[in-house]
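One protein chain omitted, others in place.
Chain nomenclature is as follows: A, B and C, assigned in order of appearance, with residue numbering initiated at 1 for each chain independently.
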Amino acid sequence: MKILTFAGSLRKDSLNKKLCGVVSEIVKKNNLAEIEFVDLQPLNIPVYDGDIEASTGIPAGVQQLAQKITEAQALIICTPEYNGSIPGILKNTIDWLSRLKPVSLAGKPALLLAASPGALGGVRSLWHSRQPFDVLGTQLYPEMMGVGKAHETITPEKTLNDAKLQANLERLVKDYITHAKKLV
Amino acid sequence: MKILTFAGSLRKDSLNKKLCGVVSEIVKKNNLAEIEFVDLQPLNIPVYDGDIEASTGIPAGVQQLAQKITEAQALIICTPEYNGSIPGILKNTIDWLSRLKPVSLAGKPALLLAASPGALGGVRSLWHSRQPFDVLGTQLYPEMMGVGKAHETITPEKTLNDAKLQANLERLVKDYITHAKKLV
Amino acid sequence: MKILTFAGSLRKDSLNKKLCGVVSEIVKKNNLAEIEFVDLQPLNIPVYDGDIEASTGIPAGVQQLAQKITEAQALIICTPEYNGSIPGILKNTIDWLSRLKPVSLAGKPALLLAASPGALGGVRSLWHSRQPFDVLGTQLYPEMMGVGKAHETITPEKTLNDAKLQANLERLVKDYITHAKKLV
Partner (left out) sequence: MKILTFAGSLRKDSLNKKLCGVVSEIVKKNNLAEIEFVDLQPLNIPVYDGDIEASTGIPAGVQQLAQKITEAQALIICTPEYNGSIPGILKNTIDWLSRLKPVSLAGKPALLLAASPGALGGVRSLWHSRQPFDVLGTQLYPEMMGVGKAHETITPEKTLNDAKLQANLERLVKDYITHAKKLV
């Protein structure tokens, strides 16, 4: 199984890109699957504008991301929380992806995680992020996990510095992959 | 009272920009308040990236929009529905606005409306759009209205071609403005 | 495969109980699975009160429902919309079910449908109803369907009197059962 992981954030030091790294380590160390990380920043996906789509088509970055999603059998998406909800960045990416038919996200198993500097771990973003994926037919795993105080919790060694949390994340990733394998 | 109205959509023929027009006509015709429409397209607001903010600051378009919001006493926002939720465009605009302190949206009375080509009138977008505004302290009016089949319903004369719907929108706009005047 | 279907409504002439009937016909006519309908009304599930639970335990009706859910391999739940959200009846039933461990709803594939006398077909209830099921680990199917003007649309012959809608419901039920069979 090939998994694609990406973060709903663009900046270089994104906590959610780092969480993708923690997850990738878990997948590799336990030989659970192949896993590839894709950084949205160099894809240069613009703000959606129907007139741009009509005149110059779907941007190359959107097409590249859709291609990678199509080639993967499962997704692990790490999302920040901006203003108590899904970041505009992530929603805008979903909006563009939905314009390429067949929609790459349709029917794809996906796990949602969040990293946040706050105490609540991005829980409001996780729940709001489910809806557009559900609408597009993505097979979201019911369980999710938000990593709070992520600037302190995620280590440079790509682990969580709380043994219980790390064990729980490992358990969740394993459960999810077992589940996803039933669906592909 | 000065009202600012804008749409969460960029394209020239946006149904939601047209709905802003219908609302503006109602406000003017009934001498309810001053009302100004601002088009987000020429503001060129980029996708949020913390590194851009750190290196070059808040984009000029965001600052202009924040200034207009600050100068208004009330807002009327018309939002499309993309993939069953708030459009990335609108959420991205909110995310940028939240970076300019004091936050222009905080404490501001606002009415949410939606126009959609579908039968449900953007109801899922309306409900998801409330959350980030609530988080920022915007005083959202409880009642909302979604205009379905908006490509047929909105006329070039800036009315809704369904007398009952038009009357209901007029009633809602009047109720909202009466309410907003209590809060300023 | 054995499917259990129930409605989040108690009254005898419930539109959602009738929608369970439409779905049961589809399942039977196409030999898709076994299907059993359970009426929540005679189960007499009281409003949740932790003191009742502590003194007299989980009510018999909750235990009977949990037993039926456990014995089924998949669920089809039809929910009304009350005040723009999940009915208290359905949420209260879920709350009681969550007290019996292991939780019968955990890991169970489920399809959510709604019937409503209004034009929007219970869409706000469908989306709010997902969250408690997701929290309990129910494997909700991403696609849902709301039947609007259900008092006119559902016939005494247990069909929808709109051929396109009936065909779409049949397609959805078939797709869901194909999916659920992968998960059991």
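Going forward, a residue touches a chain if its C-beta (ideal position, glycine included) is under 8 Å from a C-beta of that chain, and two chains touch if they have at least 3 such contacts.
The structure displayed is predicted, hence computed values, not measured ones.
Enquirer: Looking at C:Val23, C:Ile86 or C:Ile177, which residue reaches the missing chain?
Expert: Here the residue in touch with the unshown chain is C:Ile86.
Enquirer: Taking the full complex into account, what residues of subunit C touch the chain not shown?
Expert: Residues touching the hidden chain, for subunit C, are 9-12, 14, 41, 45-51, 54, 82-96, 98, 124, 128, 131-132, 134-136.
Enquirer: State which residues belonging to subunit A touch the missing partner chain.
Expert: Listed in rising order, the touching residues are 84, 119-121, 123-124, 127.
Enquirer: In the full complex, which bits of subunit B touch the chain not displayed? Write them out.
Expert: That gives, for subunit B, the contact residues 127, 130-131, 133-140, 142-143, 179, 182-183.
We adopt the following convention: only the chains that are shown with their structure count from here on.
Enquirer: Farthest from subunit B by Cα centre, which chain is it? Let me know.
Expert: Most remote chain from subunit B, centroid-wise, comes out as C.
Enquirer: Which chain is most central here if centres come from C-alpha coordinates alone?
Expert: Measuring from the global C-alpha mean, the nearest chain centre belongs to A.
Enquirer: Approximately how many whole Å separate the CA-defined centres of subunit A and subunit B?
Expert: Averaging C-alpha atoms per chain gives centres 29 Å apart.
Enquirer: Using mean CA coordinates as chain centres, what's the gap between subunit A and subunit C in Å?
Expert: Whole-Å distance between the two chain centres: 30.
Enquirer: Cα centroid separation between subunit B and subunit C, in whole Å?
Expert: Centre-to-centre distance between subunit B and subunit C: 36 Å.
Enquirer: List, in ascending order, every residue of subunit A touching at least 2 other chains.
Expert: In subunit A, 131, 134-136 touch at least two other chains.
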